[in-house]
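Reviewing the structure listed below.
Of the protein chains in this complex, one is absent; all others appear in place.
The block that comes next holds subunit A.
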Amino acid sequence: MAAAAAVVAESLAGYRARAARAVLEQVVLPGEELLLPEQEDGEGPGGTGERPLRLNAGARSRGRVVCGPGLRRCGDRLLVTKCGRLRHKEPGSGSGGGVYWVDSQQKRYVPVKGDHVIGIVTAKSGDIFKVDVGGSEPASLSYLAFEGATKRNRPNVQVGDLIYGQFVVANKDMEPEMVCIDSCGRACGMGVIGQDGLLFKVTLGLIRRLLAPDCEILQEVGKLYPLEIVFGMNGRIWVKAKTIQQTLILANILEACEHMTADQRKQIFSRLAES
C-alpha cells in the first residue's frame, strides 16, 4: 500500500526530481524534490525494469539519511523547503547516507538542540532566568545549570548580561531550555560573558561560514589584533579587543565579510595590517 503510494508520488513528480548528488553545492529552490543516491539507479529513463525489486522497499538495505535544515522527507525523497545551496556531509563511520542540508541566507534564528548561542538575560524569576536568543520565544536557563552552582552557591547573573550557552531542549511549540554546562558538569567556555566588548548581529549564513573548521576569515582577523571573540549560532557575535577603536574595526570587518569576495577581503586586511 505504502509502496503503491510511493509509485504514484513518483509518477506525479515526473522526471523533474533531480538526484541529490547531482545538485550538491548548487542552488535549490523550495518545492524541489531530490532523489537520494540509492534511488537514482532505478529512477533513470530505462529504470522501469527494476520496479518490481523496488516495490519491496522494506527489505532493501538503505543508509540512514539525515535531513538538515531546509529539507523535509517526502515519501522516500527529499523535499526542499528553503532556498539556498545544497550541502552534504559524508557519514563519519559505518554505512549511511550522511547529512544533507540547505545553506540559506537568513537572519531569523530557530533554536536547534545542541546549538551554542549567545543570549541576553531579560528576567530573573524564581530559580530560572529568561534569556533572549533571537528566537520566537525566550529560552529558560536554570540557575543550577552553571558550573559549580548549587542551591546555596548561586551564579552572579544580572538582567542584561550576556550568556553563552547550549540548547538542551529545543522543540517546536515549546519553550527552549539552555544550559551553561556540558554533560560532565564542566563549563567548557560557557557561562556569563564579560562586561566589556561589543555584541552585534550578522546573518546566520555568515556565522556558519566563520565557524567552519577551515575558515580563512578568522585566521586573518586573528593576525590583525589580539582579540577575544564568541560566535553564537543565533547570529550574534561578541568581540573584544584592547581598545574601543580596535573592537569597532573588528566588528565592522566581520560585518562586511558577508558581502566580500576572498580577494576583496585579502586586500582590506592587508591595507589594515599596514596602517
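Going forward, a contact is a pair of C-beta atoms (placed from the backbone, for glycine too) under 8 Å apart; a residue touches a chain by one contact, two chains touch by 3 or more; residues count from 1.
In this text, contacts and distances are computed from a predicted model.
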*What is the protein name, per UniProt, of the chain that does not appear here: "U6 snRNA-associated Sm-like protein LSm6", "ATP-binding cassette sub-family G member 8", "DNA-directed RNA polymerase III subunit RPC3" or "Exosome complex component RRP45"?*
"Exosome complex component RRP45"
*Touch with the omitted chain, as defined above, among A:C74, A:V110, A:V169 or A:L198*: A:L198
*Extract the touching residues of subunit A with respect to the undisplayed chain.*
120, 122, 132, 134, 136, 158, 160-162, 193-199, 238, 244-245, 247-248, 251-252, 261, 263-264, 266-267, 270-271, 274
